[in-house]
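First comes the structure, then the notes that go with it.
Here the complex is missing one protein chain, while the rest keep their positions.
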Amino acid sequence: MAARAWCSGMADPLVVVLLRWTDARARIDPLSGEVESDPRGAGPSEADRCALEHGLRIAEAAGGRCVAVTLAPEEATELLRDALACGADAVLRVAVAPWDPRVPDSGAATARALATAIRAELGEPSLVLTGDHSADRGTGSTPAFLAAELDCAQALGLVRLSYADGELRALRRLDRGRRERLAIPLPAVCSVEPAGLRLRRASLPSTLAARTAAIPVVAGTVEAEPVTAHAARPLRPRAKELPAPREADPRLRLLRLTGAHEEREPPRVVVTDDPAEAADELLDYLRGKGYL
Amino acid sequence: MNQRYGDISFEDRMAQVDFRVAEEPHIVVDTDVCRSCTTKACVHACPANLFVPTAEGGILFNYEQCFECGTCYLVCDGGDAISWSYPDGGQGVVFRHG
């Protein structure tokens, strides 16, 4: 594995940033449940924009190339032009048919199509970056499948990512405000949360150059595995088995099961007219949950 | 709370509009000037209701849900009380049915 990593001094490490083309303001018809999306409003999510900024910085620090890749129909060309303008060395669109709501989601198929296209057009990547819940329709499974396809490490939920002295270090957000420090072996697939930094604003000269640049396209398919229906019946979730409490006394067992007398943080309703106080409450809450 | 049947609340009305909120405000109000303003025309003329008078006679302002129309600085009696500009390129209001 180490032979593929850039820390071995191999020239021209390749950082691939996967950008998911999505309409963050799609409308859902309350009656039919139909999703209406508008290509004009579509673009990368904030997490993907963060991933691109990470990619640009890491490629710069490692003296490598940063390539933005999307798996999307032709309308997504604008997204790649923006990535080029921001400083991506190259871009690639893996062309797929417009979204058909009848075809089921498949993170595996998305990952396969991406891996095939990246290997064929760009070579073996040293690092693949993407926003959390990216690349496919937000199932969040693509990075894992992709790591399997590319046979490399995976890290997710990253809020900080830095590359120095041939080492990729990251900070991962855990629940309850905890953090996990990671040293990520390369090659790797990393997905980042929209936190810590914002995508840079593209300069005018690079924007102008990107406006007329040719955008390479390769054909890809995301044929999902056909779904076999074994039986059709109403959904009845199975009962969840819980181990019996250990207490000897039946009354204590009952109390344990109901959760009474147990120490926990009660829900609170905060009512305040003072904006500063309200802001403090919110900040405390976010800090408590580990978002800040 | 004097909302009539059939109307929607102002918040719901604004929630239908796509705003890409920039990091930095593109409206800044010098509330020292506002304190001496008797008309405070911006408060009711702004179609996005961004300006709120405070008890001390100043103005509390928002920039996030701005239509970028320019009404506020044109009706402002206080001369330079409202520093107004377009938000950064690509940010701000995005109309789909304009």
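A and B label the chains in the order they appear, each numbered from 1.
What we mean here is this: a residue touches a chain if its C-beta (ideal position, glycine included) is under 8 Å from a C-beta of that chain, and two chains touch if they have at least 3 such contacts.
To be clear about the criterion, contacts and distances are computed from a predicted model.
Matching "FAD-dependent oxidoreductase", "FeoB-associated Cys-rich membrane protein", "ATP synthase subunit a" or "Transporter" against the UniProt entry of the left-out chain gives the name "FAD-dependent oxidoreductase".
From the options B:Ser36, B:Thr54 or B:Ser83, the residue with contact to the unseen chain in the full assembly is B:Ser83. What chain A contributes to its contact with the hidden chain is residues 40, 43, 201-205, 207-208, 211-212. Against the chain not shown here, chain B presents residues 4, 7-8, 10, 12-14, 16-17, 20, 24, 26, 39, 41, 44-45, 47-49, 67-71, 73-75, 80, 83-86, 88-90, 92-98.
Just so we're on the same page, only the chains that are shown with their structure count from here on.
With centres taken as mean Cα positions, chain B sits 35 Å from chain A. Listed in rising order, the residues of chain A touching chain B in the complex are 25, 38, 40-41, 198, 201. Chain B meets chain A in the complex at residues 18, 23, 88, 94, 96.
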